[in-house]
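Every protein chain but one is kept in place in this view of the complex.
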Amino acid sequence: MTDNDYQPVPLAPDSHKDSETEKYHTFVNLALGLAAITGIELVLVYLPFNKALIFTVLITLSLFKFVAVIAWFMHLIYDKLILTLAFGTGLSIATGTFIALGFLTSRGNVDMEAITGF
Amino acid sequence: MHTAEATHEDSHDNLIIDNKKLLMWVFLGSDCMFFGTLISTHLIYRKLYPESFDPTALFSLELTSFSTFILLMSSFLMALAVSAMHKGELKSFRNNVIGVVFFGLIFLGCQVYEFAHFVHEGLTLSTNTFGSTFYMMTGTHGVHVAIGVFWLVCMYFYSHTGKMNAHESAVDVEVAGLYWHFVDIVWIVIFTVVYLIEFI
Amino acid sequence: MKSISVRLLRIFSTVSIWVLTAFISGCSLDTRMSTFVPKGPIAETQLDLFMLTVWVTGFIFIAVGGVYTYTIIKFREKPNDDRPLPTQGHGNPLIEIGLIGASIFLLVIIAVPTLQGIWFTHDTPDDPESRMGTWYNGDELSDEEADNPLIIKVKGYRWWWAFEYPQLGITTANEMVIPAGKVVHLELRSVDVIHSFWLPKIAGKVDLIPGRTNSMWIQAGDNYLNWKEKHGHKADDESLRSEYSSYLEEEIHDYYYGQCAEYCGDSHARMLFRANVVNDDDFTTWVADEKNGHKAPSNMNWDEWYAAYDENPNQLSGDLHEGLKIFMGRGQCATCHQVAGNPRALGVAGPNLTNVGSRMSIAAGWLNHRSDTNNVDIEKQYDNFFKWIKETDVVKPGNLMWRANGGGIGELTNENGEIALLTDDEIHKLSLYLQSLK
Partner (left out) sequence: MSYTEIQTPKNPSTKDTTSVPQVLTPQSSQIGLMRPDHSKNVIIDWLTTVDHKKIGLMYGAIALFFLLVGGVEALIIRTQLAIPENDLISAQRYNQLFTMHGTTMIFLAIMPLNAAFFNFLVPLQIGARDVAFPRVNTFSLWAFVAGALVINFGWILQALQVMGLFQASGPTAGMNDFVPAMGWFGYAPITGINFTGAGTDFWIMGLQILGIASLSAAMNFVVTIINMRAPGMKMMRMPVFTWMTLVVSLLIVFAFPAITVALGQLMFDRCFGTNFFVVAGGGQPILWQHLFWIFGHPEVYILVLPAMGIVSEVLPVFSKKPLFGYAIVVFSGAVIGFLGFAVWSHHMFTTGLGKVATAAFSLLTMAIAVPTGVKIFNWIGTLWGGRVRFSAPMIFSIGFVWMFMMGGFSGIMHSSAPADAQQQDSYFVIAHFHYVAIGGIFLAVVAGIYFWLPKMIGKMWKGNLSTWVAIFSTAGLNITFFPMHFLGLLGMPRRTHTYLAGFGWETYNLICTIGAYILAFGILLLVVDIVRCFRYGEPAGDDPWDARTLEWATTSPPKVYNFAKTPIIPARDALWENKYGPKNRKITYEDDHGHGIHMPSQSWMPLIASLGFIPLGLGMSLMQAGVPFMGYFAIFGLVMLSIGVALWAIEGPGGYHLNAKENVA
């Protein structure tokens, strides 16, 4: 549902060829990596380590996956800075807001008597 | 189509980005807030009532890991499809897109199965806050996936009309790809903070 | 065109300043719910902070506004102005930085006391003089209860308030009673939608949010130590104590007005409440009264009364007996209302009516019968009871006494199941009976 009017002309296609091949290898490696990480994560949760440790590792791993997909699959590192800014602003506002929101809610104030549904 | 502006690279502080691509990135920034709200609602209720419900009995990590894997691979194929389009390799583009659609459908299938299973086990939208937040969040994600699948199917058929060429359509494909990848990264987050964390 | 507008603007500003001054000096700030007359440490802190913000912003207003006005007048275009174009200056970083610095400085002046205020108003202080054990001389309390300040559980209903005193085992509605000078801890809950507890002269509001327990503390008047400090007394002798009690007597003992401050539906505007601030002895007496509750009319004890009632109600005659019979029977009042003492009036859907006859308002503060001498105005009270029972729905639109889920006095029926509202005579008797509950 977008208009085609007024879009600047895409860059000439031929200049892409080489870099595309290069990217292909990146993509393959990345895909393998992502699959591997998912596997590691799956195993990790069953391991008898300290919970906080597992938690941290899990978050780190998924953060890595997250960033990797954005950076390479979504070409963000190859692209114009303005795109990173546009997306990054949203991402950081969202992260900040919802982390704050998490801290703002606590079990302490809940009136369990009022809740009959569980 | 184009305006005179388009021809002047210097005119935009060298900021020539395709309109649609910029639009998509802005949309994705907005979607961060969207999914952020959904996911944080879920996590907040989990934090408030950890004992109200134990999903580990219900969740099947194997299944979810499988669908995560599927989605990651679909992302990979999508990246290839975009790349193919840039190179003008229409055929390779089609193959990859078919792959993406196929994987997307598998993912949706898993989700439908999962939902049906959960409902069968007694967890519905209105059972408790877990049911409400879980279904709404994963359901919204599923709808995003479905829209993505639909979009890519349309692209696939469009590629047969002969109106698609590297020059003009690469950007359209890329934009669809961005969307698809985003849906994927949302799932990466959900997989970790909604599923995996319950098991540690 | 320009000159006219300038002239008009000038006239306008003169007139408006004049109007404002007249208006401000003409209106009293000492009104029933005024935050300008704080009667306790919390409201005082809040007022002080407010006045601080007023002074700071007032200063900025005059400074910035002054420069602004000066600029507008000084640099206005004169008729036939043929000066060259103004210099096209683009700004001056030094001025900017200076002004930013000044703003931050002014904000810090507000921020520091704000932080202190937040901390002060948040946690219920542990004031030895406020512990129940120290001042309450009614029935024995358990050790734990005696160590705590008075605790009141405030519950918000659409559109009335329940005040439960867990340490004392009593519950009242819409008019709470608290001792002067003592810290009181409130637990705030709501059973339906959000309400907000606001007693302006004593404390700013805290919301009652369903699914949550909020708390706050209030204190009507200073405690002895703070009072002493404020008045610069160092010594500690009996005369000071009595000076302190007369301070409480004269300045603090009063009937305070409060209101629900969060929109809660149709009758939100009519969800008021009162706080009666009294001395320790009066408080103790009041508690005892509430606990003992009422006897049946003619000083009968309840067993006798119910025995007669169950056997043949007709043998109980006289307005009060008739009233009570309607209360227990045809009016179905007892299904929703509780009256201490009466073993069969145990309803919980409506306000507790123990001693309702000595309260100075009903219908959650909307209908008032307080006389100038801080007593119940009997005639007005009768009228109010009558009006309330007769047309509850008019007094408080949408209220749940008139039409609750599956009941209410707007749906009373006769034996045939037809709607048959209470007759004026019945209401008359009910009103008399209610008046006797004191």
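Just so it is clear, A, B and C label the chains in written order, and each chain counts residues from 1 on its own.
One rule holds for everything that comes next: contacts are C-beta pairs under 8 Å (C-beta built on N, C-alpha and C of every residue); 3 or more make two chains touch, one makes a residue touch a chain.
Computed from a prediction, not measured in an experiment: that's the story for all the values here.
Undergrad: Which displayed chains does the hidden chain touch?
TA: A, B, C
Undergrad: Of the residues listed, C:Trp135, C:Tyr165, C:Phe273 or C:Trp366, which one is in contact with the missing chain?
TA: Touching the chain that is not displayed is residue C:Trp366.
Undergrad: Touch as defined at the start, partner being the missing chain; which of B:Ser65, B:Ser83, B:Gln111 or B:Asn128 qualifies?
TA: Only one of B:Ser65, B:Ser83, B:Gln111 or B:Asn128 touches the chain omitted from view, namely B:Asn128.
Undergrad: Over the whole complex, note the residues of subunit C touching the chain we left out.
TA: Residue positions of subunit C that touch the missing chain: 1-2, 4-6, 8-9, 12, 16, 19-20, 23-24, 26-29, 31-36, 43, 45-47, 49-50, 52-54, 56-57, 60-61, 64-65, 67-68, 71-72, 75-77, 81, 83, 85-92, 95-96, 99-100, 103-104, 107, 110-111, 114-115, 117-123, 192-194, 196, 198, 200, 203-207, 209-212, 214-215, 257, 259-269, 272, 366, 368, 397-398.
Undergrad: Just checking the interface: what residues of subunit B touch the absent partner chain?
TA: Residues 1-5, 7-13, 15-17, 19, 22-23, 26-27, 29-31, 33-34, 36-38, 41, 44-45, 48-49, 52, 125-126, 128-129, 131-133, 136, 163, 167-168 of subunit B touch the chain that is not shown.
Undergrad: Give me the subunit A residues in contact with the hidden chain, please.
TA: The missing chain touches subunit A at positions 1-6, 8-9, 82, 86, 89-90, 93-94, 96-97, 100-101, 103-106, 109-110, 114-118.
Assume only the chains that are shown with their structure count from here on.
Undergrad: Indicate the whole-number Å distance between the mean C-alpha point of subunit A and the mean C-alpha point of subunit B.
TA: Subunit A and subunit B have C-alpha centres separated by 11 Å.
Undergrad: Need the CA-centroid distance for the pair subunit A / subunit C, whole Å please.
TA: The mean C-alpha positions of subunit A and subunit C differ by 51 Å.
Undergrad: Of all residues in subunit B, which are in touch with two or more distinct other chains?
TA: Residues: none.
Undergrad: Going through subunit C residue by residue, note those that touch at least 2 other chains and give them in order.
TA: Residue numbers touching two or more other chains: none in subunit C.
Undergrad: What does subunit A use to touch subunit B in their complex?
TA: Residues in contact with subunit B: 2, 4-10, 13, 16-17, 20, 23-24, 27-28, 30-31, 34-35, 38-39, 41-42, 44-46, 51, 54-55, 58-59, 61-62, 65-66, 69-70, 72-75, 79-80, 82-83, 86-91, 93-95, 97-98, 101-102, 105-107, 110, 117-118.
Undergrad: Which residues of subunit C touch subunit A in their complex?
TA: 189, 191, 210-214
Undergrad: Along subunit A, where are the residues that touch subunit C in the complex?
TA: 109-111, 114-115
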